[in-house]
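Got a structure for you, written out below as structure tokens; questions coming shortly.
Excluded from the complex is one protein chain; the other protein chains are retained at their positions.
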Amino acid sequence: MIKEFAGIPKDEFEFVGETEEKSEVLTRPSISFWKDVWRRLFKNKVAMTGLIIILAIALFSIIIPELSSYSYSQQNLRNINAAPSSEHWFGTDSLGRDLWVRTWVGARVSLAVGIFGSIIPSLIGIVIGGISGYFGGKVDMIIMRLIDIIICIPQMIYIILIMLVIGSGPVPLIIAFAITGWMGSARNVRGLILKIKQEEFVLASRILGAPHGYIIFKHLVPNTLGIVVVSMTLGVPAAIFQEAYLSFIGLGIKPPIPSWGQLANLGTSVFRIFPTQLLIPAIMISLTMLSFNLFGDGLRDALDPKLRS
Amino acid sequence: MTEKILEVKDLEFSFDTYAGEVHAIRGVSFHINRSESLAIVGESGCGKSVTVQSIMRLVPTPPGRLKGGKIFYCGKDITNCSDRQMEKLRGKEMSMIFQDPMTSLNPTMRIGRQISEGIKKHEKISPDEARKRSISLLKEVGISDPERNIIRYPHMYSGGMRQRVMIAIALACNPKILFADEPTTSLDVTTQAQILEVMNHLKQEFEMAIVLITHNLGIVARFAERISVMYAGKIVETGKTNDIFYDPRHPYTWGLLNSVPAVGKKRTEKLPTITGTPPDLFMPPKGCAFYNRCEYRMKVCKENDPPERKIGEEHYASCWLLDERAPGIKPYVVKRHAGEGSGKGVM
Partner (left out) sequence: MVGYIFRRLLISLLTLWLLATITFFLLRLLPGNPFQTDQILTFEMQERMMNYYGLNRPIIEQYFTYMGNLLQGNMGYSLKYTNRTVNSIISKAFPVSADLGLRSLALALPIGLFLGIASARKRGKTVDYLCVIISVIGVSIPSFILGSFLQYIFALKLKILPMAQWTTEMHKVLPTVAIALGLLATLTRIMRASMLEVTTQDYVKTAKSKGLSEGKIVWSHEIRNALIPILTMMGPMVASVLMGTFVIEKIFAIPGLGLHFVNSITGLDYTMTMGLTVFFGAFLVTANFLVDIAYGIVDPRIRIAK
């Protein structure tokens, strides 16, 4: 008899019945996948900061031009290249246009082009990629080969060519994005669908006799949704960048309709003397791109099941 | 020769996660002698992989952490030796093969190089010599045409072949101990048998001790000389293979033995399983960890963790049923034929 336990009385050595529960109580309440995603996203301060900045800029872009007494195209040749003042909070440009208004109208244009220029190509890509992945076979092969060929040339070159033909402006720009920007998203979605099709839970579903529609909505969509949303979010700063780039080389948005890219372009020609004219749109572009990137990254981290704590 | 190659005393290992501390290993002791084969058996999550990996310091240390205990290699205390000293031991004195041969080999490096890399680290050897050694090692593990295979890449092989390559890598410097962490779990039954054959042959040829980790009692019977049964981070019973199979003393061991499908059993009979699940190791229970699932639990078991008791030569178990004060029970009978009674009853 082992000494330390000598003190235990004999009646302790009676059998206990089977009344007590046999399995562990799950010590952590299980949360649904989406609630967990939201929870993690909200906890991510950096991502939330990004989101707040985006919403703030969007809000300003809607409200401020309505409140201003100047229009974005109103010229005043007696007050050109003015520094920021109480009358013109951001100063004026080389034609005397109020830069405060132009910045926020430009915000509307750049944001709209950025957001639609990301969403529309994504949607096209989802449809094409979805068809390719779901049906597989010859259809899949042809579409993928086509994409392989087209994608060797950078998107920007196609956009430049297209815009030379259809002209400049926000709508032609979005059209150009839509025509040239769906490939990446199509490939991703197709890859995802192929992967999920193989997953055991889909196989299990089919064995249990679920119809195609059920499989698509209950399995394919929820698993692709998160990734699609992330790539759409991260596509916005790319589109904003492309718009800025195109406007910079003279193709994107032409005056008088302002866009941040155009304002940057106009600003570089007078940068050495009037730096604010470039600094302001530059900061807006960078800030917005950064915010979307941070938020998109946060979204992606929140959706990653491996990080589930 | 009963030279103790490895001795582990009261090993404690935890993981610090942001949900708290997971007590993965809560006081494990075992030893292995030269040229011996020991099997550590238990269900998923009981800590068997962590045990051997922590001995070789292969567990990433954040979040892992060695909490306590001692490890002796050939009599020397290596618990707190430096990383550099550990590097010298790994590969040369002790090595490991892992569960998933598909991911355990570097996909962009030729097989020959993956073998000779380890040799070059521990021995001064010319490239030509290294190449010859690699070729002979591949032959030893049963890979045909080794000269051609040396320059191939892992993805060109099947799972069984890759596992053989892993064994060749592990053997390269003639280690005294081989830890085999579930080496056959991801292979089909025929390949399993082949791999065990290879391991057995090499054990005899190189006088190597093998610690085999598995949850499959079936393969253990022929292969191991001694068995340690592990549950919830502790070893609950350990003994020679015959003792474990013919005179097991811990209710968990009985459960494991019962759930091995027996040939000849009536098809309509339900396969017995141990109901319930292992305890959460965030807050390990104060008493016996098997309490919730044990058919023979007593009041004392809930609050008191049973100490290890000697049952016979090299046969130990930790269970309150072994205490003098416990009520006696019928000895466990091995199911040799279908329909025969199994388990114990109260006398």
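Order as written gives the chain letters A and B; numbering starts at 1 within each chain.
The definition used in the following text is that contacts are C-beta pairs under 8 Å (C-beta built on N, C-alpha and C of every residue); 3 or more make two chains touch, one makes a residue touch a chain.
Keep in mind it's a predicted model, so treat the numbers as computed, not measured.
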Return the single residue from A:Phe15, A:Phe60, A:Trp89 or A:Tyr245 that touches the missing chain.
-> A:Tyr245
Among the options B:Asp100, B:Glu129 or B:Asp305, which residue touches the chain absent from this view?
-> B:Asp100
Of A:Val105, A:Met232, A:Met289 or A:Ala302, which one is in contact with the hidden chain?
-> A:Met289
With the missing chain put back, which residues of chain A would touch it? List them for me.
-> 145, 148-150, 152-154, 156-158, 160-162, 164-165, 237, 241, 244-245, 248-251, 264, 268, 271-272, 275, 278, 282, 285-286, 289-290, 293-294
Tell me, which residues in chain B touch the chain that this view leaves out?
-> 56, 58, 87-92, 95-96, 98, 100, 103-109, 117-118, 121-122, 153, 155, 166, 169-170, 172
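Just so it is clear, only the chains that are shown with their structure count from here on.
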Taking each chain's centre as the mean position of its Cα atoms, how many Å separate chain A from chain B?
-> 48
Going by the contact rule at the top, pick out the chain B residues touching chain A in the complex.
-> 17-19, 275-280, 282-283, 292-293, 295-302, 304, 307, 309, 320, 323-327, 346
Write out the stretch or stretches of chain A touching chain B in their complex.
-> 1-2, 4-5, 8, 10-16, 18, 20-24, 27-28, 309
